[in-house]
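Every protein chain of the complex appears in place save one, which is left out.
Here is subunit A:
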Amino acid sequence: MTLKVKNLVGGYSQIPVLKGIDFSVDNGELVGLIGLNGAGKSTTINHIIGLLHAMKGSIEIDGITIDEDAQAYKSKIAYIPETPILYDELTLKEHIELTILAYNLDKDEAWKKANELLEIFRLQNKLDWFPANFSKGMKQKVMIVCAFITKAKLFIIDEPFLGLDPLATDDLLKLIDDVKKEGSAVLMSTHVLGTAQEYCDRFVMINHGELKASGTLEELRAQFNKQDASLSEIYLSLTKGEKANE
């Protein structure tokens, strides 16, 4: 088991946004974290990457928590945020150099991988560019390149399909598939339920900070008694049902 989230209670202030969330992501597995705006997806991710501290419960990656060994814990994570976050003062090349430094990667090996990725995302001629010269989609691609050279055990990808062109989306999905085959785990939060249904192995559905359901599409169909329903239909029925109960 790569990622284990146990009874996670947490949030930004005293009042918890997450009210006891349990799920796990196995080696070689792509899990979709599904939820509406404000459901608690980003809060969950912020807890996993260590930006927020759990009020209750625990998060383990490969059996260690952030409190036990922060450096070892963090070295296992690669994160691609929803909105690209780049250093205004660093060129594309320097973003890669910095990632190599930060994750203590083998320089030659990492650059070999980086060059492959740069070519896939058509960035190989833009090594000397600053983030200010990039479009949103290009910035997102820089984030993807930097994340996928890290050899992380757990990839956390927040809303990856916003701002990416169809070609880049396809390339990203292939990359995800590759790291899965290499034994890494991937947790992907998304609204794009059609793509999620097609590519994710399992789903974790949260709403109002609570875990509503989890499992494969087949398991979810059985759980909600909806044969042949799509992921979108299942999630909508779940949230609409909740709305009616409110």
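Here is the rule we go by: a contact is a pair of C-beta atoms (placed from the backbone, for glycine too) under 8 Å apart; a residue touches a chain by one contact, two chains touch by 3 or more; residues count from 1.
Convention: contacts and distances are computed from a predicted model.
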Practice prompt. Report the protein name recorded by UniProt for the chain absent from the figure; options are "NADH-quinone oxidoreductase subunit K", "Bacterial ABC transporter protein EcsB", "Sigma-70 family RNA polymerase sigma factor" or "Carbon-monoxide dehydrogenase small subunit".
Written response: "Bacterial ABC transporter protein EcsB"
Discussion item. With the missing chain put back, one of A:50, A:137 or A:215 would touch it. Which one?
Written reply: A:50
Worksheet item: Contacts of subunit A with the missing chain: which residues?
Response: 49-51, 70-75, 77, 79, 81, 85, 87-91, 94, 97-98, 101-104, 128, 130, 132
